[in-house]
Every structure is written in C-alpha cells, then in structure tokens.
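The complex appears here minus one protein chain, its other protein chains still in place.
Chain nomenclature is as follows: A and B, assigned in order of appearance, with residue numbering initiated at 1 for each chain independently.
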Amino acid sequence: MNTVTLRCDEIATAIGAELRGDGATVVTAIASIGTAKAGSITFITGKKFADALRATEATAVILPEAFADETSAIRLVMENPYLGYAKLTGLWSSKLYGSGVSGVHDSAIVASTAVLEAGVSVAPQAVVESGARLARNVSIGAGAYIGEGVSIGAGTVIHPGATILRDCTVGRDGEIHSGAVVGADGFGFAPAPDGWEKIHQLGAVVIGDRVSIGACTTVDRGALEDTVISDGVILDNHIQVAHNVIIGQNTAIAGCTGIAGSTTIGANCRIGGAVSIVGHIAICDDVLITANSFVNRSVVQPGSYSSGFPLETSAQWRKNAVRLQRLDEISRQVGKLKS
Amino acid sequence: MNTVTLRCDEIATAIGAELRGDGATVVTAIASIGTAKAGSITFITGKKFADALRATEATAVILPEAFADETSAIRLVMENPYLGYAKLTGLWSSKLYGSGVSGVHDSAIVASTAVLEAGVSVAPQAVVESGARLARNVSIGAGAYIGEGVSIGAGTVIHPGATILRDCTVGRDGEIHSGAVVGADGFGFAPAPDGWEKIHQLGAVVIGDRVSIGACTTVDRGALEDTVISDGVILDNHIQVAHNVIIGQNTAIAGCTGIAGSTTIGANCRIGGAVSIVGHIAICDDVLITANSFVNRSVVQPGSYSSGFPLETSAQWRKNAVRLQRLDEISRQVGKLKS
Partner (left out) sequence: MNTVTLRCDEIATAIGAELRGDGATVVTAIASIGTAKAGSITFITGKKFADALRATEATAVILPEAFADETSAIRLVMENPYLGYAKLTGLWSSKLYGSGVSGVHDSAIVASTAVLEAGVSVAPQAVVESGARLARNVSIGAGAYIGEGVSIGAGTVIHPGATILRDCTVGRDGEIHSGAVVGADGFGFAPAPDGWEKIHQLGAVVIGDRVSIGACTTVDRGALEDTVISDGVILDNHIQVAHNVIIGQNTAIAGCTGIAGSTTIGANCRIGGAVSIVGHIAICDDVLITANSFVNRSVVQPGSYSSGFPLETSAQWRKNAVRLQRLDEISRQVGKLKS
C-alpha cells in the first residue's frame, strides 16, 4: 500500500477545524486513541476518552473545545470531531488511491447508444447496455453490469461485480458495492390451477442522491410502480428490499435486515442488523429499531422499538422455551389465582 | 422506456376473460385500482375493492362476475382476476421488451463442446463451459457463468451475473436471477486433529421445470446425492438452501429464509421471509410457516405454524426480556401457588 503524508494545517482546513499547534507538522497515519503512536493523528468525541487523551503519543488530535487544554499534541478543535474524522478518512483515501483513471477499458462492452459524460470510467469486463446514461465521473467497476436504459448520476461509484438492471435510476454521489443487485424482479406470483403464474414486474427502482448500497444487498424492482430509496439512505450488506418498498431520506439500515413488499419506512430511521420487517406496513419517521427485532406491525410513533429473545445458556434456554410454549396457560393460572 | 398499447379484446383473449364493452378500445397502462387513470386497465379481486371500483377512472377492469354491473368501464370478466392480471403483465412485458436477440455475443466465451440449441442467446462476458447443454431459447445473461456439464431446459432465463456450477441441472421455463449461486459446495467438514477436513461435495443440484430462484439466493450441491428443487418451486432473494435439501413441488419461500442441510420440505408449502429451518428435519406437504419463525423440529401435520417475539417499545421489551430469562422460575412459582 502507498503511504500518505499530510500536514496538520492542510487537514485542519479540509475538515473545518481550528488548528492549535504547529501546522507544518506532518502525520503519516490515522489511528484510534487507544493505539495511536507518534506520527499519527487521532480523535476523541467526549470525556470517556479523557484519560486516553492524556496518555496518547499521537502527534495530533481532533477534539472538542472542552478538551483542548488536556494534551500537548497538536490540536484540531471542532464541535463534531467524529465528523472531522470521517472527513479526514475521505481526504486520506483520495491521497492513497487517487481518483482512478477515466476511460473505457478495451475489454468492457459499452453499447453504442449508451451516453457517457466526461470523466466516466468503465473497468475491465464491465457491460453497459443500450440507452444507459452515465453522468460525469461515474465509475463502473470491473465486471459490473449496467442494464438497458439505466441512468446513473454524477460521481456515483459502482463497485466491481455489482448489477443494475434495466431502467433503474441511481442518483449522484452514491456507491453501490460489489455483489449488490438492483432491479431484479420482485417476488410476485399469482396462484394458478397448476402452480404459480409469474406477475411480471413492470416498475423499476429509483435511488436518490448520496445513497450507499452494501455488498450483496438486493433492491427489487416494483410490480407496477417503482421501489424507492430516497436521498441519503445508507444500506449495509445483505439487505433485502422487496418490491414497492419506499425508504425515506437519511434512513440507515444495518446488515442482514429484510423488508418485505410494499412496506414504507420513514425518514431518519435507524434500523439495526438482522431485523425482519413484514410487508404492507408503515414505519413513521425517526424510529429506531434494535438489532434482531421482528417488526410485525406498523409503527406510528417515533421512538425505540425492540423484540427478541436474549441469549442464555442452552440448558436454561431449554427450560424457558418449554415454558414459553405454555405461557398462555401459565398466565391464565395466574389470573385465576388473583381472583 | 417504450410504451405499450393494447386493445381490450386482445387482452381478453390472452388472459381468458369474457369481454363486456368495446373491444377496440385501447389501454396504455396497467395500474392498481386505487391509482388507475383513464387509459389504464386495472383489476379487482373481491368486495373489499367495491367502492374503489365504483370510483375508478380506469378504462378497463378485470373483475369477477359478481361485480360486472358495478362499473361503466370496459369489463374483462373471469373467475380469478388476479391470475388474469398476472397473465396481462406477461403479455405487457413481452410487448415492452420483445423477445431479445438470439446468438452468442462476441465477448462471450462458449466452449466448443457446449451444445446450444436454436434460439439460445449468450450475452456479453458470459462463460459457458465444456459439455454444457442449453436447450431451445435459453437466455444466458451478461457475465453469467454456466459450468462444465450443466444442463438448462428450454426457455429458461439466466439473468446477468448468475452462477451455475458444474454438473447442475435446471429445468425448462424457469428463471435464475442475478447474483444467485447454484451448485457451490455444501458446508461439509470433518473434525480433524489439526482443524477441519473438507468433505468434497460430489453431488449436484437438480432443479425442476418452471422454478424461479431469486437474486443472491444460494443452492448448494449435495455431498453424495443431489440437492433437489422440484417443479414449480418459487424462491425469493437471499435464500440459503443447504446441501441435500429437498423442496417439493410448487412450494413458495420468501426472502432471507435459510434451510439447513438434509432437510426435506413438502409440496405446496408457503414459507415466510426470514424463517430459519434447522437441518435433518422434515416438513410435510401443505404447511404454512409465518415470517421470522424458527423451525426447530419436524412438522408432520398440515397447517399454519409460527414463532417469534412481537415488536414492542424498547423500554417494555427490556422488562419482558428479563422476565423471559426467568420464565422457568416464574412458572414453578405459579405451580407452587396453585397447589
């Protein structure tokens, strides 16, 4: 891997922090407060890291004003050091990897009717079908597939091996990770006398700006109308978004969560990992759902929701699980005893 | 996207409905009863849509006889309008997308010993290995992989980026969606003094006719015998079918469900999303399992089965979860109080 060398004043400017200390000093690594060595830049978010701050060997620290006098390191003072750290990783990444090469690799297959704006890159073995539109600086990874009529907004990165099927739309400044599939057919079948009759899925998927779709996440196309992922949504890996789901702005969903068909999720929700959400319900804005929950009904009030059986020893679980299957009976016995 | 224009009499014939009204009238959209505008065709399945039917602006409605007098729209009368709607989407899709182009794209790699019948298409960057047999009108999507000795029945569509590994068999008129993997090694290892010894998986996967396999769904090859997906089975996205599982005819399984090794599932079952099914059990025919259930034992009677902790506020959940871990003790206290 290449290495990065950055001056502290350069960093302060890039992340919007106030520099206190020698701005010409360079750092060559980012590290967490617990492991940072001399030559590193680190960050703290609050008082639970105060002791670590006093002990750190880091050359520079991004921190809030309240801690600016607690270290002899170079300080980059800002209200939200975690956001500063995030911005720093972006700067670091751009130095480390550069902006890549634009242009279409010889082995890629790009239809003659596809429109590629300036700065677009199409990596080896990728396929861009007829009528696709790739806006400025879009990057199509190796082996990725961009179907007929797909539109991708400026600056969006499609990672190697991602698949975007016909007529789907992706906004600007987003990312779709490897193994993700956008626009596969929703799971729609009508019972027929001799089995199942497929309901061909005539909608598409519409993805907003600044959306991140994780590895091996699937977003199915709508039956008649579109499946919608709004601006600023972030989806982790292995998420299933079924047909005609609508996800509101800036909602974050952790890995392995599944959302069944036609469910609507509001804006600014945070949904944990391995949550299963049934179809045809609505979750309002500002809902937090903890990991492993089973969302079997609509949620109409903002707040935090949970379900799930916590871990215990298998011996204890076997006893409790047997009782759980008789809980209604136990409860009725309690009712009788009370009366 | 192209548009579709269809005459009502053409539709009635195609879906097997009795036309009442002017068959020469055309429609240019399919819509649900709640959103249909003039120029659209819609459908209703029963009386819960009666008010919407009276209010609709739709040009044509697929409906059962009982409602044929409740609208001034053109009527397409049939016993099962939902099936009619499904057939209509198929007709619509074929008009919208055509039947595609047959032939092998220059960038595809097809082994000289592979056998391709008439009408087969192999899209850019796909690979078809030696000894593979693709029957009439099979379509292999861009970047898909068809391993050595794989056999695919007439009319089956393999979507972009799907992977079918060596010696697996897929029946006719099926679909395998993007990111699906058929025939990866089952998870078989023997404990050895220094770790795990791989049990090489010598079986394959046998998939029947009219089977649909969803995006990122995996069906592992068998250890000694084959993993079997019977005719008419429909599998949604992100399903895991472990080695030596057998799934009976016309069973439908929703997304994110996992089935552990050597389990047998009967015919005509309906299994919800995010269900986890342990290995080495049997589920009989005609079983319905609701979403998010944990199937920890065989099911020997047809019927509906469930498990799972319903959603509550996190505050309430924390209280209940603590009690749940003491349920055996609570239950014994109730027993003592009774006596």
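Basically, a residue touches a chain if its C-beta (ideal position, glycine included) is under 8 Å from a C-beta of that chain, and two chains touch if they have at least 3 such contacts.
Predicted model, so just to flag it, every value in this text is computed and none were measured.
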Full-complex contact with the absent chain, from A:Ala254, A:Ile271 or A:Ile289: A:Ala254
Per the touch definition above, residue among A:Ala68, A:Leu83 or A:Ala111 touching the missing chain: A:Leu83
Residue of B:Gly161, B:Gly174 or B:Gly273 touching the missing chain in the full complex: B:Gly161
Hidden partner chain, residues of chain A it touches: 1, 30-32, 35, 80, 82-83, 85-87, 89-90, 92-93, 96-97, 105, 107, 123-125, 141-143, 159-161, 175, 177-179, 210, 212, 214-216, 231-232, 234, 236-238, 249-250, 252, 254-256, 273-274, 291-292, 308-315, 317-318, 321, 324-328, 330-331, 334, 337-338
Residues of chain B (touch criterion as defined above) contacting the omitted chain: 107, 109, 125, 127, 129, 143, 145, 147, 149, 161, 163, 165-167, 179, 181, 184-185, 187-192, 194-202, 216, 218, 220, 223-225, 238, 240, 242, 256, 258, 260, 276, 278, 288-290, 293-297, 299, 303-310, 312, 316, 319-320, 322-324, 326-327, 330, 333-334, 337
